[in-house]
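Okay, handing you the structure first.
Excluded from the complex is one protein chain; the other protein chains are retained at their positions.
Our next item is chain A:
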Amino acid sequence: MLSFNHLSVNYGEKAILQDLTGEIKAGQCVGLIGENGAGKSTLLHTLAGSHPYQGEILLHNHPLAKFSQAKLAHQRAVVMQSQQLGFAFTVQELVAMGRYSYKETTQHCAKKVAQYIDFMELGHLRDRRATALSGGELQRVSMARCLAQLDAFSDDAQPKLMLLDEPTSALDMRLQHALLGCVNKFVEQGNAAIIAIHDLNLASLYTSDIIMLHQKHILASGRTSDVLTEHNLKHIYAMPLYVKSHPLHDAPMIYSQRQEFS
């Protein structure tokens, strides 16, 4: 559903991404991993349509640039890194903003908002102001807003794309798994997701495919278990790593070792 060919991104003179090619199909949950500064966030936001780029990005076989913002909003949603809000919106107001691009009655909007608030188990925080929410709660509110924006669990035939930028960084372990489980459920409905994520073990458990970025280029991409190898990871992180298999799942687990500070 989303493909990019010879994609390059520059900030002024500085190249951030160089000549990337790849494809994301419906039903795939793609992890975007790489060291700090490898270009994960930039790739994510470029694919979301907010950065100028050279090369080609196709969404449902149409150039990304041809979509209007409103049309794009029905096809893809973005969960941004959690950030504090200066304005004290309530949780339901924040989720309702996801429905901005839909021409619908307030009744219908309210129904959708309630549905996705309940789905993310935010019912008890419905009228809480954003300024009184924890980072983790805000993150789940963003997730609820994205689900509402895509109307993620409707019977719509068109596959949708969700892009998540470090969605688990502010969450505790239980909520990390809850959120990624929710992304997986979204993908199982025939949709697709791209997650920029630092936590390799979470990536291993919840993604079907990995795009591994290293110094502005794609180092490797493919099935998660094929890409998360000691060889690749050592190349990226330049440190000793061990890859073992998970006792329950068919997923590689990555172990690091203590480093003495010198």
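Simple rule for what comes next: a residue touches a chain if its C-beta (ideal position, glycine included) is under 8 Å from a C-beta of that chain, and two chains touch if they have at least 3 such contacts; residues count from 1.
Everything below uses one rule, namely that contacts and distances are computed from a predicted model.
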| item | value |
| --- | --- |
| Chain left out of the displayed complex - its UniProt protein name, from "ATP synthase subunit a", "Cell shape-determining protein MreC", "Iron ABC transporter" or "Na+/H+ antiporter subunit E" | "Iron ABC transporter" |
| Contact partner of the left-out chain, one of A:Asn61, A:Gln107 or A:Gln259 | A:Gln107 |
| Residue among A:Ile57, A:Ala77 or A:Ala170 that touches the chain left out of view | A:Ala77 |
| Chain not shown: contacting residue from A:His60, A:Arg129 or A:His177 | A:Arg129 |
| Contact footprint on chain A, counting only the chain that is left out | 45, 48-50, 68-74, 76-78, 80, 83, 85-90, 92-94, 96-98, 100-101, 106-107, 109-111, 113-114, 126-127, 129, 131-132, 149 |
